[in-house]
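Got a structure for you, written out below as structure tokens; questions coming shortly.
With one protein chain removed, the remaining protein chains of the complex are shown where they sit.
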Amino acid sequence: MLLDELREVRRRSEALIAPLEPEDLMLQGMADASPPKWHLGHTTWFFDTFVLQPHTEGFEACDPLWSYQFNSYYEAVGARHPRPQRGLLSRPAIHEVLAWRQKVDEGLEDLLQNPPPEVTSLVELGLNHEQQHQELLLMDVLDGFHRQPLEPAYSAHAELTVQVGPEDWLPCTGGLTEIGHTGEGFHFDNEVPRHRVWLEPFELSSSLVSNTAFAEFIADGGYERAELWMSEGWALVQQNHWQAPRYWRGDDEEFTLAGRRQRDPQAPVRHLSWFEADAYARWCGARLPNEAEWEHACGLHGNALQHANRVLWQWTSSAYSPYPGFRPAAGAIGEYNGKFMSSQMVLRGSSWLTPVGHERTSYRNFFPPSSRWMAAGLRLAR
Amino acid sequence: MLLDELREVRRRSEALIAPLEPEDLMLQGMADASPPKWHLGHTTWFFDTFVLQPHTEGFEACDPLWSYQFNSYYEAVGARHPRPQRGLLSRPAIHEVLAWRQKVDEGLEDLLQNPPPEVTSLVELGLNHEQQHQELLLMDVLDGFHRQPLEPAYSAHAELTVQVGPEDWLPCTGGLTEIGHTGEGFHFDNEVPRHRVWLEPFELSSSLVSNTAFAEFIADGGYERAELWMSEGWALVQQNHWQAPRYWRGDDEEFTLAGRRQRDPQAPVRHLSWFEADAYARWCGARLPNEAEWEHACGLHGNALQHANRVLWQWTSSAYSPYPGFRPAAGAIGEYNGKFMSSQMVLRGSSWLTPVGHERTSYRNFFPPSSRWMAAGLRLAR
Amino acid sequence: MLLDELREVRRRSEALIAPLEPEDLMLQGMADASPPKWHLGHTTWFFDTFVLQPHTEGFEACDPLWSYQFNSYYEAVGARHPRPQRGLLSRPAIHEVLAWRQKVDEGLEDLLQNPPPEVTSLVELGLNHEQQHQELLLMDVLDGFHRQPLEPAYSAHAELTVQVGPEDWLPCTGGLTEIGHTGEGFHFDNEVPRHRVWLEPFELSSSLVSNTAFAEFIADGGYERAELWMSEGWALVQQNHWQAPRYWRGDDEEFTLAGRRQRDPQAPVRHLSWFEADAYARWCGARLPNEAEWEHACGLHGNALQHANRVLWQWTSSAYSPYPGFRPAAGAIGEYNGKFMSSQMVLRGSSWLTPVGHERTSYRNFFPPSSRWMAAGLRLAR
Partner (left out) sequence: MLLDELREVRRRSEALIAPLEPEDLMLQGMADASPPKWHLGHTTWFFDTFVLQPHTEGFEACDPLWSYQFNSYYEAVGARHPRPQRGLLSRPAIHEVLAWRQKVDEGLEDLLQNPPPEVTSLVELGLNHEQQHQELLLMDVLDGFHRQPLEPAYSAHAELTVQVGPEDWLPCTGGLTEIGHTGEGFHFDNEVPRHRVWLEPFELSSSLVSNTAFAEFIADGGYERAELWMSEGWALVQQNHWQAPRYWRGDDEEFTLAGRRQRDPQAPVRHLSWFEADAYARWCGARLPNEAEWEHACGLHGNALQHANRVLWQWTSSAYSPYPGFRPAAGAIGEYNGKFMSSQMVLRGSSWLTPVGHERTSYRNFFPPSSRWMAAGLRLAR
């Protein structure tokens, strides 16, 4: 079954580049993003380095220069190509990367015939890692395409087509509760230890904020009123001339993976920074939930919340920090989540770009509060 | 009594520049710091703008250009001179600033003969504000002096001369506790509402970390081992070539307000960033306390903790965010604390540079995790 | 015959990308360089805009967005895509660019059946322009490849394989002489008016400086002795840690269009800035010729100089400025050369990357004195 999952995840990554031109594979729109070809290489490097090399006798590790190019941020594995210059890596060419993928897949298939438990865990981690990069790849393509005068479309089928439901304020009891992953399934190290948290009673909105609602914020001078903003966010508004979410274009259009198209007023607003989410919440007299509230509410109102939680990631008011008692995994794998626990904010939920089955109630996504290229929206609390 | 306090606080600010040369009054070592003359002007502007102008009939407000120059960050009061360029303001000259101070003091003395309650509150706020700037002025002078080849000394009497006591791990019970300001005295808006927090049992060190202990971290490769650091901190280490706390010089000296001098191995280590504090804690198998733990422990072990809490500010593991139910004050004064609640970390305690009587158990100081010019040290938890 | 030339030049541009992977077509190593695909598009845009649009009735101009993308610097033609972001233009894909080339070529073939004289001139200009871009394309590929860990090779046949001959100091009489283009053939506007110049007698070296000679400069501390350098050059040495010509690698290798290979000690040194050329000349007690000396010497010693003048461009001591009486051409074409006459230095000769027949004794090439990615070497005077 892990083998099936492996095949499916790996095949899906390759399917993602089908709509692209060869030149698109090199496209890195900004330092935070990576070219599609790099994602295909990096996820393969992950298996090569952390699974096959240590666990397959006689496995021929990839060229150290490939390792140098496709290591993302693992200090323990050695030096890396600087992230902002991934877009300069025209080589290896895609046919070489795809050949490498096949070789690594074959190694994994062999290894999974009779895997020791630690290999199973590592492969599971590698698959979840690859799923994260599938979402990143799509985010990054959208970013790279939106910078081009020709406004390329990735695929008409890749777009979000949901609308926001009627708003309902769901009452949530307070008291002593627990958050964090529980049970047997896969989870990242940052989701544990499960621990106790005290919450005061609160209410959570049943729906995401819509484009229409956000347009009212703008019409009311939202981007011009310093008093609605964190000081740091206000500086960004000034400096970057933010006047709307990242991909809004003109009065009623937006740029999407399906190209430029009409903006659906009833669709949930997306691609905004934490600062914009926070300012919006302040403007309408509400606030963002903290991550414990968010997770607690999912326990209370799973049905009501579940649908929207697969539409857009949702900013919380929680800075990303370790759960009490958190210990990163031993070795290079321990760099996966733990070392990013500063100056970022937690997002909860998942998005329409997230591979199905990858989402989890205890999942902790995180980005700097200024980031806007993720599929993030907002849900209010009060 | 408020009048006495006013006189004392205002006089103390002026006493702080006595050891300086006139040229020092213009010195702005970096964008984060301000020239001493600016601090004297800004604290006066605060009273002029928020107390005298609204509450004294016929009071002649300061020149709008002075207001432009001495407004720090109050958007509601209008545009401001850019902070990084405060060091270019050679005018008004110090004699003009001192004359302004006297005029404003006279206005305040009149007003305080029979003040309405809101004036009393505002003057209290203004005095606490001025005390904060007294500490900032000294931090900024130290920064400005440490950049100069001649290594000027501010004053032999301004230096810290305490040593770290023997380390004791103070046991702290967990459970449901409360933090936040309580009682009648002055407090900033960010210290309330007092609210409930759940804590697991923990231990807090009775003493600050010493220079000797920190030197062991360095000798053990502390600044060369990526695995000890947050990713963001590690990037700063590389980029800025950090190899020791900010003011350490050579093997056994340091730069201080008393000039360059021997480093006392038993003195508490200071002038380090949150990243260094965090890495040190990780290195020795401990951690930083969060702010609720810190405050809770003060209630349990006030006597044991009190002395060191007047020596150095202490980094906590808590990102600076609003207490549940926080509401900033109405008007421009509401910009005082609330709009800085992103991308900063909380420090607790106070320092030897803090004016006596300004410290408070519920006091929440905050700085970006990369800042090193404050009088910050660290106390461990586990 | 112009038609033959057109076919040959246009075909040669397309032949230049044959050794490249599709991803290489997007590669822009630095802001000064452009991706290969962009060069193919821009040279086509030149004909589309300056020849076909004004001179072919009913010609359907290219999409305004393509014009926006492929305009290099012609203000009169409208806004342009920012040069440093050409590497983000994954679209149009190469197959679309090649189709455009074909369409434009067909238009040109028709037009050249019976061209008015101004069309002939414009097409000649367009072909010389395209030849310049052929050399730029190769320079830019070399730049983009040298940044990659995998050190790709463009083609084994693209490399320079000449050696420096024995040095001879050619005596050159002074007096009143003339420089500038003369005769009927094609020339750029910056090569005229031909005009009188007074020269004192001088000597010019018969050969280019070799790798061996330059290595002696390095061994003698050439990059460490401030007294040999212009102040501006010395700052660049410090800031960029220059220690050798741009593509030298290790003790005896270099990076070339044929990949990394042994450095031939007898080959002429290349890929150095004007500052390095100037410092080298000072070090060995000679100097760079000015451009009038260079051109005058070609008249006197054509045979002796001719061979090396097809090997590498040669830095002169002349700042790039208009010849007395210079007038740029009317219209957008006038932006071709005239507006770059500040802060650049003149290079004379041509290089092994220059298309055969494109070189001319009166040719004035120009680059900022800090540039190192052109095929530039140096010839001494005294």
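Read from first to last, the chains carry the letters A, B and C; within each, the first residue is number 1.
One rule holds in what follows: a contact is a pair of C-beta atoms (placed from the backbone, for glycine too) under 8 Å apart; a residue touches a chain by one contact, two chains touch by 3 or more.
The shown structure was predicted, so the numbers you read here are calculated from the model rather than taken from an experiment.
Asks: So which of the visible chains would the left-out chain be touching?
Replies: The undisplayed chain, in the complete complex, is in contact with B, C.
Asks: Which residue, B:L25, B:V104 or B:L272, contacts the hidden chain when the whole complex is considered?
Replies: Considering the complete complex, B:L25 is the one touching the chain left out.
Asks: Touching the left-out chain: which of C:W229, C:W242 or C:Y280?
Replies: Considering the complete complex, C:W229 is the one touching the chain left out.
Asks: Touching the left-out chain: which of C:E75, C:E109 or C:D168?
Replies: Residue touching the chain left out of view: C:E75.
Asks: In the whole complex, what residues of chain B lie against the chain that is missing from view?
Replies: 21-29, 37, 65, 68-69, 81, 85, 87-94, 144, 147-150, 152
Asks: Which positions on chain C touch the chain that was left off?
Replies: Contact residues on chain C toward the absent chain are 73, 75-76, 176, 195-198, 200, 226-227, 229-234, 274-275, 278, 317-319, 321, 324, 334-335, 339-343, 369.
We adopt the following convention: only the chains that are shown with their structure count from here on.
Asks: Could you grab the centroid distance between chain B and chain C? Build each centroid from C-alpha atoms only and quote it in angstrom.
Replies: About 58 Å, centre to centre.
Asks: Round to the nearest whole Å and give the separation of the Cα centres of chain A and chain C.
Replies: About 46 Å separates the centre of chain A from that of chain C.
Asks: Between chain A and chain B, what is the separation of their C-alpha centroids in Å?
Replies: 36
Asks: Mark out which residues of chain A touch at least two other chains, giving numbers and ranges.
Replies: Expected reply: no residues.
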